[in-house]
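Structure below; questions to follow.
Every protein chain of the complex appears in place save one, which is left out.
On to subunit A.
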Amino acid sequence: MQMPSPQSRRWGDSLFRGLTFLAALGMIGLMTVIAVQLIRGSQLAFTRFGLGFVTGSRWDPVHGAFGSLPLVYGTIVSSLIALLIAVPLSLGIAIYLAELAPHRVRTPVSFLVELLAAIPSVVYGLWGVFVLVPWVRTALEPFLQKTLGWLPFFQGTYYGFGMLAAGIILAIMIIPTISAVSREVLLAVPNSQREAMLALGATRWETIKMAVLPYGRSGILGAVILGLGRAIGETMAVTMVIGNRPQISPSVFELAQTIASIIANEFSEAFDELHLSALVMAGLVLFAVTLLLNILARLLVWRVARVPEGVTRE
């Protein structure tokens, strides 16, 4: 058999290695380009408004006022509503799938939950506009006002569109993320923990509550933060149901706006430089916040289990 000469072999090897090295460097380069582009694009707005950009409460492109507080408020509150709904449900799913479900139920249910993650965001939005919003307007909001209407959060006109609908749709969209990661975390809890509790005479639930959940605490917290990161960056579905009015109101029935949804709405229509720059700056804020949340979440989950592939993207 003819062997390639050592010379040419070394050539091929270094070429191949160099090629993969370049690709890897490209990844870091790409991330740098993203950061630099956002910072450069927001320069104009930053010099004009400085910190006032975050504290100003009036977003009015026609009059050149770009205070992003209402967007930040909308982003935070809609995400919190989503977490409030999604966290208990996702933990229930994770516990059910990791601890209770028999094998022949586990696989199909896991598949169904994954399916929830595979549906495009814009299809959630479409369903939201024509199914969820009418239900919120005619059933949920009247019900909430009747039972909890003494609270300021549940008063006002029934639009259907608004903060509440956005929170609900976000909850549906982040359930797969939180439940998949928490399930991985629970599965990583060593069996000896359970056996010890059961041997002491604990019931199944006591075992879960006192041994399994505390052991996986940091990982579950990581899962919740990953879900939060996703809720904050989610764009299409929210844009379609939140009503797109940048305002701060205590009522969850009111129309609102998030950072991501205002970018989707106004970016392609922003003809004046300052408006465009303000939107890029809003994007920079979003980028920084999701970056931090992701790093934090991954550090928390890494200690316990591995994060399933690609569970975070909007």
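Assume a residue touches a chain if its C-beta (ideal position, glycine included) is under 8 Å from a C-beta of that chain, and two chains touch if they have at least 3 such contacts; residues count from 1.
In this text, contacts and distances are computed from a predicted model.
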Can you pick, from "NADH-quinone oxidoreductase subunit B family protein", "(Fe-S)-binding protein", "Phosphate transport system permease protein PstA" or "Acetolactate synthase", the UniProt name of the chain not shown? "Phosphate transport system permease protein PstA"
If I consider the whole complex, including the chain that's not displayed, which of A:Pro120, A:Pro190, A:Pro214 or A:Pro250 touches that chain? A:Pro120
Footprint left on subunit A by the chain that the document does not show: 3-4, 9, 12-13, 15-17, 19-28, 30-31, 33-34, 37-38, 40-41, 88-93, 95-97, 99-100, 109, 112-113, 115-116, 118-127, 129-131, 172, 175, 179, 203-206, 208-209, 226, 229-230, 232-236, 239-240, 260, 263-264, 267-268, 279-280, 283, 286-287, 290-291, 293-295, 298, 307, 309-314
